[in-house]
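One chain of protein is taken out of this complex; the other chains stay put.
By letter and in written order, the chains are A, B and C; residue numbering begins at 1 in each of them.
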Amino acid sequence: MTRSEIRAAFDDGPALVSYVAAGDPSADATKEYVEALVDGGTDVVELGLPFSEPVAEGTTIQNAIKRALEAGMTPEAYLDLVRDLDVDVPIVCMTYYNLIYQYGDEAGPEEFVAAAADAGISGFVVPDLPVNESEPMYEACREHGLDLIFIVAPTTTPERLESMLDRTTGFVYVQGRLGTTGARDEVSENTPEALERLQDANVPKAVGFGISSGEQAREVVASGADGVIVGSAYVDIIADGVENDLPTEEVADRLEALAAELKAGARKGLPEPERK
Amino acid sequence: MTRSEIRAAFDDGPALVSYVAAGDPSADATKEYVEALVDGGTDVVELGLPFSEPVAEGTTIQNAIKRALEAGMTPEAYLDLVRDLDVDVPIVCMTYYNLIYQYGDEAGPEEFVAAAADAGISGFVVPDLPVNESEPMYEACREHGLDLIFIVAPTTTPERLESMLDRTTGFVYVQGRLGTTGARDEVSENTPEALERLQDANVPKAVGFGISSGEQAREVVASGADGVIVGSAYVDIIADGVENDLPTEEVADRLEALAAELKAGARKGLPEPERK
Amino acid sequence: MSEESKRTTGAQSETRAGKFGEYGGQYVPEVLMPAVEELADAYERYVLDNEDGFVDDFRQRIREFGGRPTPLSHAENLSERYGFDVYLKREDLLHGGAHKLNNALGQVLLAKYMGKERIVAETGAGQHGTATAMACAYLDMPCEIYMGRTDVNRQRPNVFRMRIHDAEVNPVDVGSGTLKEAINETMRDWATNVEDTHYVIGSVVGPHPFPAMVRDFQSVISEEMREQSRDQLGQLPEAVVACAGGGSNTMGAFASFVGSARLAGAPEGSQEPAPDVDLLAVEAGGSSLGVDKAEGYAPNSASLSTGTEGVLHGARTKLLQTEEGQIVESHSVSAGLDYAGVGPELAYLVDEGRVEPVNVDDDAALEAFHRLSREEGIIPALESSHAVAYLEEYEGDGPVVVNVSGRGDKDLDTVIEESAARDIAGAPTMEVFEE
Partner (left out) sequence: MSEESKRTTGAQSETRAGKFGEYGGQYVPEVLMPAVEELADAYERYVLDNEDGFVDDFRQRIREFGGRPTPLSHAENLSERYGFDVYLKREDLLHGGAHKLNNALGQVLLAKYMGKERIVAETGAGQHGTATAMACAYLDMPCEIYMGRTDVNRQRPNVFRMRIHDAEVNPVDVGSGTLKEAINETMRDWATNVEDTHYVIGSVVGPHPFPAMVRDFQSVISEEMREQSRDQLGQLPEAVVACAGGGSNTMGAFASFVGSARLAGAPEGSQEPAPDVDLLAVEAGGSSLGVDKAEGYAPNSASLSTGTEGVLHGARTKLLQTEEGQIVESHSVSAGLDYAGVGPELAYLVDEGRVEPVNVDDDAALEAFHRLSREEGIIPALESSHAVAYLEEYEGDGPVVVNVSGRGDKDLDTVIEESAARDIAGAPTMEVFEE
């Protein structure tokens, strides 16, 4: 896929971006889960490559990453899994910079970006790679036609925002609240404001961090978002499956149902005339 | 009795000075023990008035003092005991200065010395009252006709010895070795030397610290002592009695026997012609 | 990464703002970037330019509250043992018992100048947490400390101390429950409360400006070493030896000699490079060197000697990691050295040949703990014992200055236990208790 595909995923009304950690609790399970999420209406898959020090994650995803690492997930296995996925939506790799940097024989992002592109990844989200440090990664992505997606935080200054938008392709990841990932019961009050300052940006804006229900998805889209990003809410379901030893299928069904709810909610957020 | 009586106790060949702690393990027992010691040949009784901090004593006598204090021995009870004793040898009070100093309404040694004299005490040994600090005690003793007996240590310098001998009446207490009281198996090598430097003193010289057998008593007298002072060896017998719950009489018999052995040993130490 | 033009910023090793060659940088989530930039600005204004008399205030407080200058003690018995003069820089006498307060006080004070209202910090063994709690009590700042659950349980006295100073202690239950997890969790707190909160990082690690700023607060150590060497030795030392965990006492002991110290108000000439002074960073050799890549475990913490370049906790530096880039669990008998990363400036100085990385193993450190206690009457922290241990291998003529970064009271239980288990030479018996 090319980067236009990530962007294109937003063309068709509000997009649902769904995150799970690769290998949680096994590569096989992840394959089924991702496919279920897509069946439920996911427009972009954000597939986490687990890193031992996930500083941007809340407890839910930390635990997912721990399960994935214990189950033996590695960058190679990740790429195999991506190659193996039978979905027709773009896949974004979410991971931390050190794994990208170490891959291959030479230090630097080049080799992993190439391998990822080859495996079918369409873009990257790297939470510990702010725009200031992104030059080599940006170049590599450009070379391989991948999107490098930046996170815009509530604290991001106008100057920083500008330099991010300069490099943004795919979509802008709008961090809905301070802190780390994790499902919350309510949408942050600041979401409309966060979106407002992006209104001139000519890329889609997806809001993440804390969204867990169709109702929240609706609210976020009503505030002007072009998409919602959901992770911890799915991971909660996976964790529950692990804890209660549920069959993969049952978990997959629940994931699909949640994706469907979220997608429907997101659609409801559109002004009536725009709903499809 | 007058102070000449302590001195007089040495007139009759080598004197046996016997120590026990008053009230160990009861005032009644002490009375019997003292009488037994005198029956065994004791010429001077050194009766300890127990003080809570007996810094000059080894473990044996520390424990005796502890037993006596726990049994309720006090300065008043001590004086009662002295009054009660049915012996015709002089009694020396051995105690620490604080008890002497506190007795009565006014601070200072005067009142206790008066009360002791009244009860029948003939002299004092106060291990923590060196000659430098002895002025008020010395005056009080003089006033009441009591002997203040100083201890000459192996470390005592010639100057100090001189100032002690200036004040000495009764006898000189020759500390046979460094350290504290306590029975030993051998007489200190330094005893002859210690006695030699006292040869010009015109008071009797009694050696203490560590003597426990007739043989040791003989040796000490043979070295030139006019008497032997024994304490811990008796207290060992008393302690054994307490531990094994022996009848007072049996303990008294053993004390008498040890006194007799010591006395006989001491006599053997005299050059043949002087033995009586 | 493409070759970058080296700009001189006045410091010898900071080749451009926030970078030491290719090391350093600011690899943090976007949510923290504005805070990090605000801090970098405050660092330049207050710490480098003494705005509002900040540095004067800091210097006065670290003197009157902290007890600076710490002495430089001639170790007579060790000097005799080795045949060269050994001097000990006595950070063990700093308030709190380690060099940690230099940094904690500096940062909490800076946070106050910046108008921050809340302090968070991570701690491993509890030394940095205690120093931060202490500084917060003194400067009247609310304080929360993150500490792995394992560390909470094995470092109870330090938890007590933090609580007694009225700091909240938040146990971190994930992972192995040690320093790495505590750092991660503190970053998360900071990311959540970034607007009014300052994160007092505990060593010369993390994103710019932390490595430079912590170095500068700690550079009082080498600033004093230079002055005291002049007064007491009549010359600069031949070598300075310091242990390296994250590397804050290390950079503190080296900065003035490297010429990278930039704290305002230093005595004239004391920040000039002194290239003749050898700088030895002693890492924890643990039980053996290397990384068990299969198990993801390193039986040591020797990231300068054996680590590879990577990105951790906000900076590019040398790391103990698997080939894939997962950070491994490090190991040292000394909790304070037990960290898989190291300060980026040290990584750079090692590459440049200015700092020599060496290491001593657990047993050698334990022996040195006993040696210094027995021969010099100073109980060193187990961390500092690594620096002391290196004297056994030192081959120069001296004089050598060893940075005794902290006192070892906190390590007594560990040392007694480990010494008995390993049958360490020179360890005293404890049979006094056998009754």
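We take it that a residue touches a chain if its C-beta (ideal position, glycine included) is under 8 Å from a C-beta of that chain, and two chains touch if they have at least 3 such contacts.
This one's a predicted model, so the numbers in the text were calculated from it and none came from an experiment.
Although it is left out of the displayed model, the omitted chain contacts the following shown chains in the full complex: B, C. Within the whole complex, the absent chain has one touching residue among C:Val28, C:Val55, C:Leu93 or C:Ala315, and that is C:Leu93. Contact residues of subunit B toward the unshown chain are 51-56, 58-59, 62-63, 66, 69, 74-75, 96-103, 107-108, 127-133, 135-136, 150-157, 160, 175, 178-180.
Annotation for subunit C: contacts to the undisplayed chain at residues 63-67, 70-74, 77, 90, 92-95, 97, 133-140, 149, 152-153, 156-157, 159-161, 163-166, 169-171, 232, 370, 373-379, 409, 412-413, 415-416, 428-430, 432-433, 435.
Keep this in mind: only the chains that are shown with their structure count from here on.
If you draw each protein chain as a dot and join the dots that touch, the picture is not a line, a loop, a star, or fully joined; it has some other shape.
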